[in-house]
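The block underneath contains the structure these notes are about, expressed in structure tokens.
One protein chain is absent from this view; the other protein chains keep their places.
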Amino acid sequence: MADPMKIRATLVGDSTEIKVLMSHEMETGQRKDAQGAVIPAWFIQNVTVAHGGTTVLAAQWGPAVAKNPFLSFKFKGGAKGDKVTIAWVDNRGDKRTDEATIA
Amino acid sequence: MNRRRRQVLKSGSGVTLLALIAAAGWLKPGDASAQSWNKAAFDTKSMADTMKALGGGEPVQSKDIIFFQTPDIAENGAVVPVGITSNIPKTESIAVLIEKNPNMLAAVFDIPPGTEPSISTRVKMGQSSNIYALVKADGKYFVAAKDVKVTLGGCGG
Amino acid sequence: MPMRAMICAATWIAILVGCATAPSDERISSEAGAMLKASFKARGQAGLDRLVQDDTQRLCSESAGRKLSADVADRIEKQNLATIKYPADGKLMGDWKNGEKIAQDGRGKQYSDDPAGPVGGNCYACHQLAPQELAYGSIGPSLYRFGKLRGYGVETQRYAYGKIFNSEAFAACSTMPRFGHNGILSEQQIKDVTALLMDPASPVNQ
Partner (left out) sequence: MTPRLFAGLAGAVVAFAAVAQNSTVDGIAKYREALQDGNPAELWEARGEGLWKEPRGPNKVSLERCDLGLGAGVVKGAYAQLPKYFADADRVMDLETRLVWCMVKLQGISEADAKKNPFGNGNDKKSNIEALVAYVTSESRGVKMNVSVAHPKEMQMYRVGEKMFYFRGGPHDFGCVTCHGADNQRIRLQDLPNLTKIEGAQKAYTTWPAYRVSQGELRTFQWRLNDCFRQQRFPELEFGSDASIALTMFLAKNANGATFDAPAIKR
């Protein structure tokens, strides 16, 4: 089971700024281990950010996104106290969903 | 201008941006919550296959796509900050492409109405290369490039 | 050095108030030696014998960054000068292209390195050499245009070869490794690096 995400959701003017860190190896599938065997690719493929039942960002990622991914963006319409939900799914089917409150 | 554009379009790794247009074209508005992943797009290596699949025209170079927090030099290619803002009206998606990576496409962000067309993330770069920001806006494609050098770090051990 | 002065002051206060007598410097040195032995474990090619100092290492450690007295510096330089072995074939210059590779290569002698693998000189870690390489360090002086500035004569070749072989022969307590004396680089490798510095065709001299 993957570690929780670290989410910051902050109201800046009339926008909500989201900053999120995810705990993930983001293994490229190009590296080899000490024995010379290829380490299989293992990476987050889909990320969705939702606020009040609406998707405010949807992303598809390849293995070129850096390990322990960081993502930041802004959307309009959030209010202090609202919940923001972020979910990811990786290429093994592992999932993680976390929630943060807009501050 | 024409020559510069040709340079942008013809990448050194044998993959052209045109190939990636096809890659970036799948995300239709309203499709955002679907847990789909465009394998063909992320696997793009040769242009021959993808050229055929091309629906849209050539991307237009745009000064309205701005890189921010993207360094000229990355001390370590394992983590390269990339920020992209599109000032093009009706921006629908922003894709990050790294010319000299084994697979060019790194990430695509679908931007629903109400979300600012500006994202910041971090990518891996195998070597010094152009980073392309490919924006789809009102059904058309626009592109901007930034050259990022990856240096050696530390003492080689 | 302000730090040392502060600690001395603290020690003096301790003595004045009569609560403790600080252990002597010699005692601290011997405690440090014993503690080092107990705190490291052999791994890969790096055995505990690497903690046993030769005369040069011991004297340079004891100087603790301060200026050496003239007689100690002289002793270190004489001892090390005597170790330099110049090539039996009399040729001091190898291939600068190999020299460049050796200068770039930082591998070798770490416990994480393959003992059978290549060993480099890692010159760029500390020195500027060929101007094309911008990622150079500054622990040592710039060697850009080494031969061009000094002339390409045999005496300068001998100096360059000797300095790479055993730097302590020319500057006591130099931070530069003794590549020949300590068996880091082979005779051929030292010749190649000498050529990197001294060959008129080397990028270093352009």
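Should a chain be cited, it is by its letter among A, B and C, assigned in written order, with residues numbered from 1 in that chain.
Everything below uses one rule, namely that contacts are C-beta pairs under 8 Å (C-beta built on N, C-alpha and C of every residue); 3 or more make two chains touch, one makes a residue touch a chain.
Since we're looking at a predicted model, the values are computed, not measured.
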Response to the item:
Contact set (omitted chain vs shown chains) is A, B, C
Worksheet item: Given the full complex, what residues of chain B touch the hidden partner chain?
Response: 69-76, 78-79, 81, 120, 149, 151-157
Worksheet entry | Missing-partner contacts on chain C, residue numbers | 1-3, 7, 10-11, 20, 22-23, 28-29, 31-32, 35-36, 38-43, 46-48, 50-53, 56-57, 60-65, 109-112, 124-126, 128, 131, 134-139, 142, 144-145, 148-149, 168, 175, 177-178, 182-184
Worksheet, complete the sentence: Against the hidden chain, chain A presents residues 3-4, 6, 19, 21-23, 25, 66-68, 70, 72
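FYI, only the chains that are shown with their structure count from here on.
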Discussion item. Just the chain pair, please, that has the highest number of C-beta contacts.
Written reply: A-B
Response to the item:
Per the C-alpha means, the centres of chain B and chain C lie apart by a whole-Å value of 47
Worksheet entry | chain B, residues touching no fewer than two other chains | none
Discussion item. For chain C, give me the residues that contact two or more of the other chains.
Written reply: none
Worksheet item: For chain B, which residues are in contact with chain A within the complex?
Response: 27, 31-33, 35-38, 41-42, 78-80, 83, 98, 101-103, 105-112, 114-116, 118-125
Worksheet, complete the sentence: In the complex, chain A touches chain B at residues 15, 26, 28, 30, 45-46, 48, 50, 54-67, 69-77, 89, 91
